[in-house]
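Worksheet for the structure shown next.
With one protein chain held back, the other chains of the complex are shown just where they sit.
After this line comes subunit A, so read on.
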Amino acid sequence: MAAEKAEMDALKKECDGLRAQIEAARKAVNDSSMSGAAGGVASVGRVQLKLRKTLKGHLAKIYAMHWSADSRQMVSASQDGKLLIWDTFTGNKLVAVPLKSAWVMSVAFAPSGNLVASGGLDNMCTVYNIKAASPKTLRELDAHTGYLSCCRFLSDSEILTASGDTTCCLWDLETGKQKIIFTNHIGDCMSLALSGDMNTFISGACDSLAKLWDLREGTCKQTFSGHTSDINAISFFPSGNAVITGSDDCSCKMYDLRSDQEVIGYQDTSLNAGVTSLALSNSGRLIFAGYDDFNCHIWDSLKGEKVGVLSGHDNRVSCTGVPEDGMGVCTGSWDSFLKLWN
């Protein structure tokens, strides 16, 4: 017993030493700030986007949405037990996918446009072929021991999931089996985002941490702290060198991957609502963040100022997305509607 205690004490000492080392290394490169770097940049002024379409069709709260790579189709998930695939140019519903479990929390479109995936309190990720005559269940990925909070396709043969069981997982869709399990978070994983080159991904969790993972090695490379509550939303900055997070602590933060720390925060004393979702405009200059206060607030990512708001929903904005061509923003809400703005 004494030997165990001695070992634990030694490990704790090493742990404390390493944490101090990391903090010192971060401090050593903390020679400036984003406000300093963006001082000479012209303001974007007031960003006033117009509501172009309201998509009606769901009968209950919308929990998730995801754009197709074609920047025209979009899939939404509601706790009315349906996935709807929309043609956003016409506002028409193209496909309705009935769900076995209505408690859906996440939805994803495969880059090919052939498949969609969803999951939630059933702890599973179900993949559907939507190009068949009627939507066909391709796979039921069943191994998580907690709810499915987020899923993203790498291709038609691989998908990444994040779960309330604190792990993320890479699945092989040909076999339906887990390829790699990513363990390191100590709270429910709430959100994930894939890097453009698909070599890494980032996750945000209820332990208030964001983590960068090597997709092929299965290891956690970096951990970002600072938030004081659950991270609900996470996204890569378009250059791939920074990460934006949104949290229940009512703030968003930008962490630079190469400096390994927060470079700017986005908060306002008048904003007392948690951030549920976020998406960036194509240049990375604008952050569209959905909040519990029924609005999507627009932030200037470089200057840290609020530059606009998308108002119109009658309940929490639960999901936000910008298509690949950057031509607009879609917001989804607990009020059962999706809105398109540009």
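FYI, contacts are C-beta pairs under 8 Å (C-beta built on N, C-alpha and C of every residue); 3 or more make two chains touch, one makes a residue touch a chain; residues count from 1.
Operating definition for what follows: contacts and distances are computed from a predicted model.
A chain of the complex is left out here; the name its UniProt entry carries, from "Phosphatidate cytidylyltransferase", "Guanine nucleotide-binding protein subunit gamma", "Cysteine desulfurase" or "proline--tRNA ligase", is "Guanine nucleotide-binding protein subunit gamma".
Residue A:E7 is the one among A:E7, A:D268 or A:D314 that touches the chain missing from this view. Per the touch definition above, the residue from A:S106, A:S149, A:S163 or A:S301 contacting the chain not shown is A:S301.
Contact with the chain not shown here comes from a single listed residue; of A:D80, A:E158, A:D172 or A:D260, that residue is A:D260. Checked against the hidden chain, the listed residues A:N92, A:S239 or A:N272 yield one contact partner: A:S239.
Residues touching the missing chain, restricted to subunit A, are 1, 4, 7-8, 11-12, 14-15, 18-19, 21-22, 25-26, 28-34, 36-38, 41, 44, 47, 49, 52-53, 72, 88-89, 184, 219-223, 237-239, 241-242, 254, 256, 258-261, 263, 281-286, 301-302, 322, 325-329, 340, 342 (touch as defined at the top).
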